[in-house]
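With one protein chain withheld, the remaining protein chains of the complex are depicted in position.
Chain naming follows the written order as A, B and C, and within any one chain the residues start at number 1.
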C-alpha cells in the first residue's frame, strides 16, 4: 500500500484539518465533529447537507459553499457517519428555512441520516431527505438494497444548491429533487479496486489485464469482469447501458458527467469523453452540458464513471448558475 | 499498463478533442493544431501562451480562460511541442498587445518556444518569454540544464494572467514575471513513476516499499531514494528543503501549493497539507494563501509536490483576482 | 434477571470478543461487503467500554442506554444504527422489566427490524438474533444454537445491505453482522454458566 498518510485510523481527521487549512476563507469545521460548513451562511435560504463515508473526495466537502452544499458530514473511510454527526451537520447548516439531506443510497447512509433527521426534528428543525440512486449497474433492485448512489449525486448537489440559492422553499427544493433523481443514471468501470487505509489491501483483485464493468464506489462488485478494453469499447458499453436505461427519444436534452474514480489521469478522462461524444453522435438526443473530472472518487481506484441526466424545465440553467466551492 | 486509451500514438489528439467537447463554451481548438485558445478574447490585453509536453493535465489547457492563459500548446506526451505549433498558439492568442510565452525550463521546451518566438517576431508579433525554473531538487544548476520548471509554473500562470487582465503592458507583465519566478520554489516526492502510453512501462521502478524525493514531472531522477515515509516525515523533508532554499526570515509572506502528481487521491493531498501546516507553524513566516489539488501532474505518477512563493507587493491580490478557467 | 453488574460484565465480554476478532470480521466483510465491519465494531465497542467505565448507571436499562449511544455514535455504517437501535430498545424494555431477559432481547431484535426492515433469511444479523431468541424463549439456548445460526447464514443469498449487490455470489459466505451478533450472545451465555 503506497499512501501518503500517517496512522490509517487518523486519515479522516487529518484530511479534514488539511481541507480547512487550505480553504479557511470559505469553510470551517464544527469543533469536535466531522462537519464542514460554509462560513458565509445565508439567512433564510434552504440548507443542503450531504455526506457519507470518506474516500470520495472532492465529494462532499469540496462542494460546500455558495450555490451548492451548506454543510458536508464525513464518516470514516467508506463508512456512513453516525446520526449524531449528521445531526451536528444539520444544526450547523440550518439557516432558518429548513434542511434537505442528500443521501447516497446505501443501507448505512440511509439509516444514519434518517435517524439524524428524527433527532433534528425532535429539536424543532424542519428536515427533508432525498435518496439518490443513480447507479444502473444494479439491475435487480427488488432483491437488493436498491440502486446505489454514485457520481450522479453531484448533479443533485449542483442543481438543488442553485435552487436553494434562488430562494425556493424546502418543500419546493425537495419536490425538485424528487423529480430530478429518477432522471439521473450512472454506470462505471474499474481497472483496479480501491485500498482502504485501515484494510491495507485492495477491496478485490483484478489481474494486470482485467477490468470490471459496474463496480460501485466502495469496490462493490460489478456486473461483468473482462479483459481490458479500449476507451472506445468502454464508451460503447457504458453509453449502451445508459441508452437502454433511458430509452433515448427524439429531441430529449441531457447533461453529461465523466467522473474519474481517483487514480485515473485527466488525460484518460478526456480521451474517454471524446469516445462518449462519438457514441452519442448517433443518438437523437442533445447534450446541453458536460463536465469531466474527479468529482465522486473511490480513494485510489483507477476507473471512470459516466452519468447522464435527462433535462426538463430550467434544469440546465440551474446547472450553469454561479457557484463558489473548492472543487467545481 | 492499465490505461483508458485507444491507440497510444493518438492520446494527445483524442484528449484535446475530449477537452474541447467538454469545455466548448469557453475554448476552441485551432484547426489542425494542438492549440487550445479561449473564445472570449479581449482585444488590447497582453496574451499569455504556455504549454509543453502533454501528460501534465489540467496544465496547461485547463488554465485557458479569462484571468489566466490565452492559449495552451500541447506537445506529444512529455515532449515539447514544435516551433510551428507554438507559433500557431502565439498567432491565435495575440490580442494586439503582444504575447508572453511562459516556458517550463527543459532544454526541449526552451528551444522550441524560442524558435517560435523568432518565427512570430518575423511575422511582426511582439513576443517576450519567461522561463520558470522552480524545482529545487536540482541543486547543481551550473552542471545541468538548470532547475526544472514544475508546479510553480501554475502560480506564474495565475498571477501574470491576473496582471494581464488588469491591463499591464507586455513589458510590465514580463517584468513582473522576472521578479516573480526567482521567488517560486518547488520540491516533489514520488511513490511510483509515470507510464508514458507509447512506452508502456514506468519511467523507473520503485519497489513496493520505496519512494523517491526530488523526482521531476517526467520521471527525471530525484536526489534520494528511501523506504516509504509517513506524510508527516515527507512534510518535514520537503518543508526543510524549501526552508533552506528560501532562508525563511521574520515577517515574510508566502503562498503555498500542494500539487497532486496524478494518481494521488485528494484525501492524501489534504493529509499532507495538514502536515505541512504543522511544520510551518514553527517558522516565522506567514502563509497568505494555499491551494491543494492536481494542477501540474505527471500522468499516473503517485506523489505530491510542495511549492512556496515568497510574496511581494500586491501579489496576493493577483492570486485572488477572479478567474474563469476549467480547472481552478 | 439483568443487573447493573451482570449487564456490564456481559458487554465487556462482548467487547473482548469483538476486539479479538476485529480482523476476522473485516476479512468476512471484505468477501461480501466493503471490509470495514471489524473496524466499525472495534471503534464502537471501544467507545462503549469507555462509556461503561465512565458513566454512572443506576439500573441495567441505563447501562444498555449508555452502550447504545456509544455504539450508535461510533460504529457508523449500516451496523451502527442497527446495534444502536437494538440496544436502545433493549434498554427501554429493561426499564419496564429487567427480569425477563428473553423479552429484552426480543425488543432488541424488533429495534433492528424496525430500522433495517430485514426479515429472517435475508442474510443479515437478524438471522442470528431471530433463532437465538426463539431458543432462549423455549429455554434451549446453547452455544450450538448460536454457532448453527451463524453457519446457517452461509447458504443464504443476501437481499439486504451491501452484500445484496453480490446477488448469487453472496451464497456460501458467512454474514459479518451475524458473526458479530453471535459474540453478543456467546458473551451472554458465558455469564449464565
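Convention: a contact is a pair of C-beta atoms (placed from the backbone, for glycine too) under 8 Å apart; a residue touches a chain by one contact, two chains touch by 3 or more.
This is a predicted model, so every value here is computed, not measured.
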Shown chains that the omitted chain touches within the full complex: B
Hidden partner chain, touching residue among B:112, B:183, B:269 or B:305: B:112
Residue of B:59, B:90, B:120 or B:138 touching the missing chain in the full complex: B:138
Selected from B:79, B:264 or B:302 as touching the chain missing from the view: B:79
Interface residues of chain B (partner: the chain not displayed): 53, 75-85, 106-108, 111-112, 114-115, 138, 140, 143-145, 148, 196, 198-199, 203, 216, 218-221
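Everything that follows uses one rule, which is that only the chains that are shown with their structure count from here on.
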Chain occupying the most central position, where position means C-alpha average: A
Separation of chain A from chain B, taking each centre as the mean of its C-alpha atoms, in whole Å: 29
Length of the line joining the C-alpha centres of chain B and chain C, rounded to whole Å: 53
Between chain C and chain A, distance of the C-alpha-averaged centres to the nearest whole Å: 31
Where chain A touches two or more other chains, by residue: none
